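Report on the following structure.
Apart from one protein chain that is not included, each protein chain of the complex appears where it belongs.
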Amino acid sequence: MASPKKRLQGLVAATITPMTEHGEINFSVIGQYVDYLVEKQGVKNIFVNGTTGEGLSLSVSERRQVAEAWVTKGRNKLDQVVIHVGALSLKESQELARHAAEIGADGIAVIAPFFLKPWNKDVLINFLREVAAAAPALPFYYYHVPALTGVKIRAEELLDGIQEKIPTFQGLKFSDTDLLDFGQCVDQHRQRQFAFLFGVDELFSTYNYLGKKTNQMLEAFERKDFSSALNCQFCIQRFINFVIKLGFGVSQTKAIMTLVSGIPMGPPRLPLQKASREFTDNVKAKLKSLDFLSCTD
Amino acid sequence: MASPKKRLQGLVAATITPMTEHGEINFSVIGQYVDYLVEKQGVKNIFVNGTTGEGLSLSVSERRQVAEAWVTKGRNKLDQVVIHVGALSLKESQELARHAAEIGADGIAVIAPFFLKPWNKDVLINFLREVAAAAPALPFYYYHVPALTGVKIRAEELLDGIQEKIPTFQGLKFSDTDLLDFGQCVDQHRQRQFAFLFGVDELFSTYNYLGKKTNQMLEAFERKDFSSALNCQFCIQRFINFVIKLGFGVSQTKAIMTLVSGIPMGPPRLPLQKASREFTDNVKAKLKSLDFLSCTD
Amino acid sequence: MASPKKRLQGLVAATITPMTEHGEINFSVIGQYVDYLVEKQGVKNIFVNGTTGEGLSLSVSERRQVAEAWVTKGRNKLDQVVIHVGALSLKESQELARHAAEIGADGIAVIAPFFLKPWNKDVLINFLREVAAAAPALPFYYYHVPALTGVKIRAEELLDGIQEKIPTFQGLKFSDTDLLDFGQCVDQHRQRQFAFLFGVDELFSTYNYLGKKTNQMLEAFERKDFSSALNCQFCIQRFINFVIKLGFGVSQTKAIMTLVSGIPMGPPRLPLQKASREFTDNVKAKLKSLDFLSCTD
Partner (left out) sequence: MASPKKRLQGLVAATITPMTEHGEINFSVIGQYVDYLVEKQGVKNIFVNGTTGEGLSLSVSERRQVAEAWVTKGRNKLDQVVIHVGALSLKESQELARHAAEIGADGIAVIAPFFLKPWNKDVLINFLREVAAAAPALPFYYYHVPALTGVKIRAEELLDGIQEKIPTFQGLKFSDTDLLDFGQCVDQHRQRQFAFLFGVDELFSTYNYLGKKTNQMLEAFERKDFSSALNCQFCIQRFINFVIKLGFGVSQTKAIMTLVSGIPMGPPRLPLQKASREFTDNVKAKLKSLDFLSCTD
């Protein structure tokens, strides 16, 4: 049976996987990265091996090593380390789930398979259940990304059946823009200790360097100081909007995080390509003009 | 350097991966499957671990075993065994390419990554080159599926650059409906020994049981007997159209092949689900009404 | 030169076009409809001949008559009557714009053409300018529906150039889910008297019968009573979610509005079909279980 659940609270950053110039994983900076998130950004929860972390570009063996590094380095510093164990192959997903349990992760998350696709809600839940069953003591999160997976199943409908079949179900990472669907998830499950993480992966990735400002926004809202909250929100949006116009993705996230944190994230691995020199120069110049974000370079 | 190339000629069937009722690979029927293709369908080339073969639903270790089984059982019976080694992770794709070379496969094929995606033609070619380089003696085929990969790169444009960068390039499996693009591929490369396999995977999968009729069509066309060729084509299309209306995919292909060949293909693995009893009954009834295809059940 | 602008404030309902059982426009109930919106729903602004009003299913001559009816019946009762004059044909759009000015409408709105499509932002603005110029004294709203029009132009980018070229530009109806884009529109234009109407057309259509509850939500939020605001929001969302699961569109909006208001909206016109009896029965039963919405039937 699942141990009493510790609710996931506060911002959750989707971690980048740092790499060397040759595209190998650079484990040596993960400790420093943990400290940066906690001390500089006020972020104490992480989502490892997701889209931002190039999780599906890594081999299964690398995904295990990366998960282990974050759990180890995060011990006594981070609140929760959730490992994304989704894969196109159920067997590999199960292997990663078992491994996450062995290393003492705080939860696992799974995306719906998106090459061959489940026909309907029931088949999707069956697939997820098989993964969840491989880590029966770990909280389970469904990573809902309808735009990528093409599964036309609203999250709210999924919640109906998922709890009976997956006793460890504890919430979802809602990477969609259907606010009605999200609202219904929150509404129908208010009394339970589920976590509903809102945001596309690109947003989660920004908590790596905008966590502090985002926390300020949340605190201002909490004390009903809307004017300050709105100012924080506009600061954040202006920066994200700026990089979106330059072309924003995982490669660019690595470049920005390197500039802001001073920790070398390195290039991405193929099929991605390093952010262009022009992009980096533009961001560097922009950072110099901001007062809430600075460039360590 | 690549050995002198043996051109891929004739129908190429995308193989199904036979499974037991519990979803484990059923290696025991692969020998029988080879004989069926050669003797009953006149098909002597196969494409292993593609969409039809649930290649991306298998673990890397299973993909190696399946590839090895087909190469071993096909020896001295099949003309060419092409192994699909595409994967979301470059490292895993390279491992599979190396393995294909070790076991003596006749070629490898690679789909463009479709989670994180290459930005442009050059990055895609870079990715493919890294895979091809892991099996420098094997003919390399690009598996072009723009609908799945979202890569808006026409095959014809890709051909421009690919040959310099990938000396083992020997053609493509063109799974798109852009006939102009396909026509241009054929036109611009008429003098070279490239193979341009036309057809979406669902079509390739039908050669498993419609290979004989398809060969009859090709022979009639070859001797300019259009009327017979057209009759063959309509026979084939009527059957495919019939199953498309019932809902057609990999699960259904497994059910049809089991009925027609008598070799148990078993259910698919999650995220797919076994074809419904209703589907199977409908197909069985249809087969009984046809004279060019029969039901072994 | 444009007259001093009266800012659009409060909810704006997308009006339904009432029809007889034979699909002809039923002008006789528009006066009653105006009174219902103002007195029962607290809605004083309307958007005429949009998606909900089947504007593009009407002939140009009918669109003129419908616009005139709303302006006439709304006089001294409604705050603003905005006429959607978008059409695939620029000439027809201009004719409708001129007509809106003649009858004394308070503004016009235009969707981007979506059969042949503008290549880029500049061409789109040129098109909109030609329409706006036909009604030089009327406030102009851009009806931003990227999902329908396929124009991959973010609203925020459009705002950069639109004001110089279209002096009557006064805001947009933002029917998209890109909250960052919407946030940037609001941020960059806070000081000006622009109106940024947020919501897909389905949402605007619900103000026809959920206007009162929506106003309660806005008032609660205004006085920082989040708990009440949230309760209102969940009431609204639960109802909309209920109908979405049954299949929700313009036909269904007509049926719901007929039930809730008691004013006969009639069936839609082809290519739409009347909501099914089953839908109506389901909604009727649901309405009987709600305390904030009732059924007049």
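First chain written, first letter: the chains are A, B and C, and each begins at residue 1.
Here, contacts are C-beta pairs under 8 Å (C-beta built on N, C-alpha and C of every residue); 3 or more make two chains touch, one makes a residue touch a chain.
Quantities reported herein were computed from a predicted structural model and do not represent experimental measurements.
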{"item": "In the full complex, displayed partners of the excluded chain", "value": "B, C"}
{"item": "Contact with the hidden chain (one of C:T20, C:Q193, C:Q273 or C:T296)", "value": "C:Q273"}
{"item": "Residue of C:E54, C:E68 or C:D106 in touch with the missing chain, whole complex considered", "value": "C:E54"}
{"item": "Option touching the unshown chain, where B:K152, B:K224 or B:R277 are the choices", "value": "B:K224"}
{"item": "Contact with the hidden chain (one of C:V123, C:L180 or C:L246)", "value": "C:V123"}
{"item": "Contact set of subunit B toward the excluded chain (per top definition)", "value": "156-157, 177-180, 183-184, 187, 224, 233-234, 237-238, 240-241, 244-245"}
{"item": "Chain not shown, touching residues in subunit C", "value": "51, 54, 56-60, 62, 88-92, 95, 112-119, 123-124, 126-127, 130, 148, 249-250, 268-273"}
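Rule of thumb we're sticking to: only the chains that are shown with their structure count from here on.
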{"item": "Reaching subunit C from subunit A through chains that touch each other, fewest steps", "value": "1"}
{"item": "Most distant chain from subunit C by Cα centroid", "value": "B"}
{"item": "Mean-CA-position distance for subunit C and subunit B (Å)", "value": "50"}
{"item": "Multi-partner residues of subunit B (at least 2 other chains)", "value": "none"}
